[in-house]
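Note that one protein chain is taken out, while the other chains of the complex remain in position.
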Amino acid sequence: MATTITILGATGYTALELIKILLRHPNTEITALTSREDTRSVELVHPSLSGRLNLSLENLSPKEIAAQSECVFSCLPHIASAKIVPELLSYGTRVIDLSADYRLSAADIFETWYAEKHPDPDRLGKVPYGLPELFRDQIVKTNLVANPGCYPTSAILPLVPLIKTGMIEPEDIIIDSKSGISGAGRKPKLTTLYPECNENISAYNIGTHRHTPEIEQIITAASGKKTTVLFTPHLTPMDRGILSTIYSKPIQPVTTNELLEILRDFYRDEPFVKIVEHLPSTKDVSGTNFVHITVRVVGNKVITVSAIDNLIKGASGAAVQNFNLMFNYLETTALI
Amino acid sequence: MATTITILGATGYTALELIKILLRHPNTEITALTSREDTRSVELVHPSLSGRLNLSLENLSPKEIAAQSECVFSCLPHIASAKIVPELLSYGTRVIDLSADYRLSAADIFETWYAEKHPDPDRLGKVPYGLPELFRDQIVKTNLVANPGCYPTSAILPLVPLIKTGMIEPEDIIIDSKSGISGAGRKPKLTTLYPECNENISAYNIGTHRHTPEIEQIITAASGKKTTVLFTPHLTPMDRGILSTIYSKPIQPVTTNELLEILRDFYRDEPFVKIVEHLPSTKDVSGTNFVHITVRVVGNKVITVSAIDNLIKGASGAAVQNFNLMFNYLETTALI
Amino acid sequence: MATTITILGATGYTALELIKILLRHPNTEITALTSREDTRSVELVHPSLSGRLNLSLENLSPKEIAAQSECVFSCLPHIASAKIVPELLSYGTRVIDLSADYRLSAADIFETWYAEKHPDPDRLGKVPYGLPELFRDQIVKTNLVANPGCYPTSAILPLVPLIKTGMIEPEDIIIDSKSGISGAGRKPKLTTLYPECNENISAYNIGTHRHTPEIEQIITAASGKKTTVLFTPHLTPMDRGILSTIYSKPIQPVTTNELLEILRDFYRDEPFVKIVEHLPSTKDVSGTNFVHITVRVVGNKVITVSAIDNLIKGASGAAVQNFNLMFNYLETTALI
Partner (left out) sequence: MATTITILGATGYTALELIKILLRHPNTEITALTSREDTRSVELVHPSLSGRLNLSLENLSPKEIAAQSECVFSCLPHIASAKIVPELLSYGTRVIDLSADYRLSAADIFETWYAEKHPDPDRLGKVPYGLPELFRDQIVKTNLVANPGCYPTSAILPLVPLIKTGMIEPEDIIIDSKSGISGAGRKPKLTTLYPECNENISAYNIGTHRHTPEIEQIITAASGKKTTVLFTPHLTPMDRGILSTIYSKPIQPVTTNELLEILRDFYRDEPFVKIVEHLPSTKDVSGTNFVHITVRVVGNKVITVSAIDNLIKGASGAAVQNFNLMFNYLETTALI
């Protein structure tokens, strides 16, 4: 018996990636795909699905969605997602929200960074943050999970073990991240046009990117000390991948090998986190749910480097990992 | 004394390339840049010009344009260009038209392929086709030149010498062209978004591309025999460059070396056409006004291969080459 | 009970792709990886396998290989493969040969194109050509299969149905193919260095590429008439993918829709061949074992266009498809 699934907002890259993963999943059936504007066959919207999925996009009400799906993956934009999630939950449908709507624990922080009123403020702070490596216990029993942002996943996974074990200062952390262009979505914009991005690298949103509070919230929780980070994202001429080069300070003198050992211990049983000795490459994790992490001590600095596929471990792969946990399937199903 | 220049439609890639070339030209002064919608500083529209050109885009009437420019380069879309050119000419301003409006010699052919009425049909057939290598005599004395399409330049230059010397059949020619994405313009579209084009090659507009009649017109004139060609353009994941692989048939048995020699003879004094023995690469001509051409005889086929930079020899470089001829400057000025 | 597998020549891209597919296969166990020179852990040779496969490369004799593997995939270069295959077969090990050694049916043709003596000439002509869509009956019962070349797969699949049904002339076919750089292998060479290939497209080996006789052999068999083709490969700036634009002539007047219908009929039950109406893109099949094919009639020409991933359907995916057939697993296992 397959779990029935609807994907909301099925025109974009995360939805496409999600569909591809679910088509490999032996225990799921995609019953509906929604879009508010596009009602074409999914094969026309995503030609890579030609002959693989016989569904058209539909503009469905929450009730219609709930009637045909035990689980909903929301690939809607922020705000739009939180406008529909409460009703879906009320029908007993479980939801994996890939938007930013339920990641932050307080409405005021959300409103500061997103400059809009939150449609469902009371639920904030009660929704597990969908990083199984840190919050598996909460995820297995939730009916709603906030799937993490792509950049936060790449920053939190290397930092938390070193902060929790008291190896690095939670203050004064600099996160210099480089992302492929797919992270900017599928809506045509001058800034993501091929001839603008190709043969080009540039920083954007220095100090103002909306993933900043998400990282700070988890770092603050791990350190028990309110902290801010400096986050500098860059657009890199490639489809996929995030490489985060993260600069922090050791609390006391420490070696590269000691920190590698701490990371290995922390993630020893994790199927998707690989602590490597070499410097990670985004290509090595491209198309996979794996995270590669390493660390170096240079002078008075600790540099951690992590690589993920922004659309998989940074979005749709993590979403299926959460789904597997919530529905009691083997965590790695469809993800190896 | 510099020649004063206005560029119409200054927001796109061909205009940017034109500005960069003209900034290196010792005998020109750009006096105005037009746009119907954008009135920002050109440095904001094209940040690569930061600190290099202190002009804002303006929405100017033909009269205002003519008042400050001896020469106008039109980077407007087709139809839009022919709507303004006649008035500009009436004021004595000379025009280099980078649009398709004056390339075809008959209004009916134009209207078949462009599906619109031509705004200035009487002038068609009287405007030189701006390929100096073939029509230099007409260009030097014209007040309006039709700058060729990028694909036609890449196809016509290798074909015409072999047709004129009776080496290949003018019939049954197949032109398989591969173009960089900048050829599709700077207007945001799903089809030219980075994640759609990168790591991807595909054919488009097979048998229906609007550059087809332009090629056929010149081939027909060269052979004296009405001919059609099969033209298949492809979008290639690179910024710039067109590689055309062209299949034709020898009229009588001939060798690769004989055809190379005919091409060398034909273009012996041309500063921008290089007949090479190796197979051309778009990268070798990228950022230049050069054309690399070679030829191979294989079985009963003649294969010519040409490489150009679509924005330079395929657009703005050719435009300046025409400008140099029209205004009696050294033909290679600003182009080496 | 898993089928035990050894991969010969495990340092290259096809071996890496093969390992990744087999790690998803529920019925296989990789027991050994060979290399004549490299004895490092496979994680160091292919860092994308970090923490996923605990094997080192070994220089093993055929006897040692046979002792631990029911099936051998050979990713060795041509000649090297045929030097070891006979002994492996003699021990009862079944072999999927990804080299060119057993694809051609006659030693003299092999020697003409590969300029070397064939080490195992007597077996030529008796080994099934590993395109399941055409030769499934032979593959299921063989102990050795010749996995097709990447370009031939992209050319044969669209052509054979149209030839067999008498729709197109088997003569005078032009195959203009565009391949990603991974097809050139992992050995460092100037021609495949990043700054030489990026932002560049060029033709190579016009009329002399070794995949030519492989295509001709299958086309000849399909038409019953000895034929040659003109094959022009191009290096395209992308990792993966082959797009083949193929020009042929209809035997009698025919429409695009009629030809689409013939293709659909021919491949109706094939899990990996998708006949599409739009023009195929390599990206749509990237990372998959699918083939997208379409056809257009323009004037007196039939143009078929196909897209594959050169490393999957063009190499390692096809190899696993053959493996599944030979070992009686579901044909699509590990390939969806």
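For the reader, a short list of remarks on this structure follows.
Order of writing sets the labels: A, B and C. Residues in every chain begin at 1.
Quick note on the criterion: contacts are C-beta pairs under 8 Å (C-beta built on N, C-alpha and C of every residue); 3 or more make two chains touch, one makes a residue touch a chain.
None of the values given here were measured: they were computed from a predicted structure.
Partners of the chain left out, restricted to shown chains and counted across the full complex, are A, B, C. The chain omitted from view is touched by exactly one of B:R24, B:R40 or B:K226, namely B:R24.
Considering A:H25, A:R123 or A:K178, the position touching the chain not shown turns out to be A:K178 (whole complex). Screening A:T4, A:T31, A:Q138 or A:T245 against the full complex identifies A:T245 as the residue touching the chain left out.
Among the residues B:T34, B:S281, B:T304 or B:N322, only B:S281 touches the chain that is left out of the figure.
Within chain C, the residues in touch with the undisplayed chain are 13, 180-182, 186, 188-190, 192-199, 237-239. Contact between chain A and the absent chain runs through residues 172, 174, 176, 178, 180, 196, 198-204, 206-207, 228, 230, 232, 234, 236-241, 243, 245, 247, 279-283, 286, 296, 298-301, 303, 305, 307.
Contact residues of chain B toward the unshown chain are 23-24, 47-48, 50-52, 199, 274, 276, 278, 281, 283-285, 287-288, 290, 292, 336.
Note that in this section only the chains that are shown with their structure count from here on.
Of all chains shown, C has the CA centroid lying nearest to the centroid of every protein CA atom.
Placing every chain at the mean of its C-alpha atoms, the farthest one from chain A is found to be B. Centroids built from CA atoms put chain C at 36 Å from chain A. Between the CA-based centres of chain B and chain C the separation comes to 40 Å, rounded to the whole angstrom. Residues of chain C found to touch two or more other chains are 199, 281, 283.
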